[in-house]
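Sharing a structure, written as structure tokens. Questions coming.
Note that this complex is displayed minus one protein chain, with the remaining chains in position.
In order of appearance the chains are A, B and C, and numbering begins at 1 in each one.
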Amino acid sequence: MYLASDNAAPAAEEVLQALARANAGASAPYGRDEPTRRVEAMFSELFGREVGVFLVTTGTAANALALAQITPPWGAAIGHAEAHVMHDECGAPEFFTAGAKIVGVPGLDGRMTADGLKALLARDFWTPPTHVAPAAVTISQATEAGTLYRPAEISAIADVAKAHGLRVHMDGARFANAAAATGAAPAELTWRSGVEILSFGFTKNGAMAAEAVIVFAEDLVKNLAERRKRGGHLWSKGRFIAAQVEALLENGLWLDLAARANATAGRLAAGLESRGLRLAFPVEANEVFVWLPPSADDALRAAGAAFYAWSSESIAPERSGRVGDRLARLICSFATPDDDIAAFLAVIDRERVA
Amino acid sequence: MYLASDNAAPAAEEVLQALARANAGASAPYGRDEPTRRVEAMFSELFGREVGVFLVTTGTAANALALAQITPPWGAAIGHAEAHVMHDECGAPEFFTAGAKIVGVPGLDGRMTADGLKALLARDFWTPPTHVAPAAVTISQATEAGTLYRPAEISAIADVAKAHGLRVHMDGARFANAAAATGAAPAELTWRSGVEILSFGFTKNGAMAAEAVIVFAEDLVKNLAERRKRGGHLWSKGRFIAAQVEALLENGLWLDLAARANATAGRLAAGLESRGLRLAFPVEANEVFVWLPPSADDALRAAGAAFYAWSSESIAPERSGRVGDRLARLICSFATPDDDIAAFLAVIDRERVA
Amino acid sequence: MYLASDNAAPAAEEVLQALARANAGASAPYGRDEPTRRVEAMFSELFGREVGVFLVTTGTAANALALAQITPPWGAAIGHAEAHVMHDECGAPEFFTAGAKIVGVPGLDGRMTADGLKALLARDFWTPPTHVAPAAVTISQATEAGTLYRPAEISAIADVAKAHGLRVHMDGARFANAAAATGAAPAELTWRSGVEILSFGFTKNGAMAAEAVIVFAEDLVKNLAERRKRGGHLWSKGRFIAAQVEALLENGLWLDLAARANATAGRLAAGLESRGLRLAFPVEANEVFVWLPPSADDALRAAGAAFYAWSSESIAPERSGRVGDRLARLICSFATPDDDIAAFLAVIDRERVA
Partner (left out) sequence: MYLASDNAAPAAEEVLQALARANAGASAPYGRDEPTRRVEAMFSELFGREVGVFLVTTGTAANALALAQITPPWGAAIGHAEAHVMHDECGAPEFFTAGAKIVGVPGLDGRMTADGLKALLARDFWTPPTHVAPAAVTISQATEAGTLYRPAEISAIADVAKAHGLRVHMDGARFANAAAATGAAPAELTWRSGVEILSFGFTKNGAMAAEAVIVFAEDLVKNLAERRKRGGHLWSKGRFIAAQVEALLENGLWLDLAARANATAGRLAAGLESRGLRLAFPVEANEVFVWLPPSADDALRAAGAAFYAWSSESIAPERSGRVGDRLARLICSFATPDDDIAAFLAVIDRERVA
């Protein structure tokens, strides 16, 4: 019953096999290898246009590099107040940007809105050179609340951004889950809706460690290679990142795995709700936030379930917990066994009877 | 005939197998996994003392993190004038140190000497706060010239360093080659000789991508975890770095592979010398620097040999080339086929006859 | 009627005279001059203990240097959500700290409270190395709302800080106004209440450009000289900063000038209130925040009054404006002519009659 994070999952078998296949003979280093070439072409095909591709191995690196491309040291990158880039990367965006500000805007269900962004930009502390200049917007897809942005919502945010001269980044650590859940084309979820640079995550979705910075806006390719090298993120044996990504992109494996994770989360959520438990956020991808009575929480942990206690200021009033309830975050991966879900719900059943 | 770098080698089979073994079920993320625990213990045993272990996946990251631990922004890290950290990491040390200076000291055969270091430290531009303060020494083992430091040489440098309050780093991207070639114990090559923090490379020696920052000086552990996270170098699925390292440390595989690379280089060097070609540096590990007549250089490239043209100001006068000669760097890895060496020499033979 | 800021004031006559006196013959550069020596002694006497003194010429430099001494790149400095260091220094603290986070805590009347700080520190995103570590607290004295902290309030905040291992900074850009208004001894307002490093501002209070970073905690002296030099803030002709400070410290001129500014603000506030206008914050030093009906605002501006339109989320409900009212910030300096206050109030009188 490991539901603490999808990053605890193993790699997909196909990924391991691809690594083995790639492990033959000498290969030009530093991304000049064949698998990297192929992956670049696959991304361009996937997105229906030429894109820049920069492979790295952590989401933190992908986000920090992407944000550094669009946020000068005296600029601000604006995201949802509870976004991963705000809190969970130990200041990596500040490091890679050489000291920019990462500014949060509140919003229900973990989602920033175009109106919220507009309101923030209308505030009066953006006068250079006294203040930092708003430079970038970063949209988490899926959000830290496990919710999604539809293309129209992304467009609305990007329109506000563009009207103010801001560049648009998407933190797609769980982009696959979003794509699988919405059924929207990758192009619709990104560049057609105004996204200019994307952190496309594979690690949580079946890779060992692979993330791609995908660049849609041509001018944002410049010097990204230098930033990556300087950050220590250019692998010499680049084929071993590319092989992972290739395996996942092939035949839509990435979407299959994400759909599986989403479906498992959906079953878990349904099971919880049918047992009278309240969900703090709509379950739209592979994350479930549920209010647990202390006794259920305790019983689950006693039974060995692993999950995080959570807190959020982004919960809609009608979804708030009862007094004493504890908020739990449950994340399903492509590899979460159905048995774990059943066992998890069984603990709750037992606890309610008791 | 790929002799451009050992980083073009594949991974060792044992490493691939270890990845497959590690790929089972959920595992605590961010280095809290079992393989990482085991690897930490293995390093402590290998070095004969408690050490701090921080796994990353590039040598640039390992060096930059290590140097940042020992060089404040207003400090200088001193290394050989042609060291990798000086030139080949796109300023990663400057980035991770927040703008320290990396200062070169010349020395024959790619080696810094205790006297050279002493002379540099005696120069008159180290008066704070006008000047940056010398803070660290970084020793490349093996050097960019493929030469080695013996324990006594390391001690001599470290003694000068300590007398001036400098901390001592070793860039061991090819530490395995040095250990295999000298037969010296890892402890002798490091902490017993005054090294306080080590970048221990595995990537060039059979890993897919794995490097360990090994910390001997207890006070240098502090905040290294934060630096690694902030640099985007903390893998969520940490077991997959650890598994690589474990496979290489087990039963001394790392030494076997390095010895194989060294031996291949030795055969190549002998073959070149026996054909009347001059070596620019003594061949002590897995790198061969040879002066090629233009015709030989051209013939080799025409035959498909891959290697770098080189230049160095560190060559002993008696080892300089003849007028017109071109300096070539040839690196052998554990996976360099004997046939490649034979083919390489055969081209030279054919060219001499012609 | 220039009430936009006290930084628009000229320098005090005594300061100009001191500069002229200091302008005689050669003098050792870089702070090794006599006036600097004397000023150091004066500060130690003023604070009743040995202190470290680092003169610079802008409040931004003083704050950024001080915060960099106490906040590592992976740390957070916590201050009031509307503090100057948060918004008005173009990211200077982020720059000098090499990318730390500056985190805001809300609080009424521009003041952080010990409880607010405690609540923030109890939040769940301070787990290293995922999150940045809270490292410092910065207290603005006077606040951006023109309000003050009494020694007991400072102590309460510092106690929370210390219990959590945080260092304590005071941004005293208007420290003189606070000292004059409270009558508290400088020692009471700082180190006796737990402040470890202080930005002591003179520029707004009669200097041309002079600020002192005063260090109470001995360990915080280390490397501040290097930071200042590296930031370009070490003057060669240091006597000309020192002379300004000396003139202001002599015979308590700094307190006299601040008291004059405070008194002028007090008269202005009383005049506004007696005319039925509501103040948004208690007037405790030299700043007045008043709700103006649009017609009054327009009339004042038409009459040539210079002041900033303001906004704040820190206003107590009972002090909020009437619908349509505009919030104005009025700052008095030691040099604000009484006639300006009279003229300002006269415009309001005329406008009310009309």
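Following the convention adopted for this analysis, a contact is a pair of C-beta atoms (placed from the backbone, for glycine too) under 8 Å apart; a residue touches a chain by one contact, two chains touch by 3 or more.
Model, not experiment: these values are computed from the prediction.
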Item to complete: Tell me the shown chains the invisible chain touches, ordered by label.
Response: A, B, C
Worksheet, complete the sentence: Which of C:Phe47, C:Phe216, C:Phe240 or C:Trp310 touches the missing chain? It is C:Phe240
Fill in: Hidden partner chain, touching residue among A:His84, A:Arg174, A:Lys204 or A:Lys229
A:Lys229
Discussion item. Using the touch definition from the top, which of C:Pro29, C:Pro294 or C:Gly324 touches the missing chain?
Written reply: C:Pro29
Worksheet item: Hey, which chain C residues sit against the chain that's not shown?
Response: 2, 4-5, 7-11, 13, 16, 19-20, 22-29, 56-62, 64-65, 89-92, 95-96, 203-204, 208-209, 226, 229-237, 240, 306, 333, 335
Discussion item. Applying the definition given at the start, please give the residues of chain B touching the unseen chain.
Written reply: 73-74, 87-91, 94-95, 97-102, 123-125, 128-132, 309, 311
Discussion item. I need the residue numbers on chain A that touch the omitted chain, in ascending order.
Written reply: 30, 72-74, 98, 128-130, 133, 223, 225-230, 234
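As a working rule, only the chains that are shown with their structure count from here on.
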Worksheet, complete the sentence: Rounded to the nearest 5 degrees, the rotation mapping the CA atoms of chain A onto those of chain C is 180
Response to the item:
Looking at Cα centroids only, farthest away from chain C lies chain B
Item to complete: Indicate the whole-number Å distance between the mean C-alpha point of chain B and the mean C-alpha point of chain C.
Response: 51
Discussion item. So the centre of each chain is just the mean of its C-alpha atoms; given that, what is the distance between chain A and chain C in Å?
Written reply: 41
Worksheet entry | Computed distance of Cα centres, chain B from chain A, in Å | 35
Fill in: chain B residues counted as touching two or more neighbouring chains
226, 229-230, 234
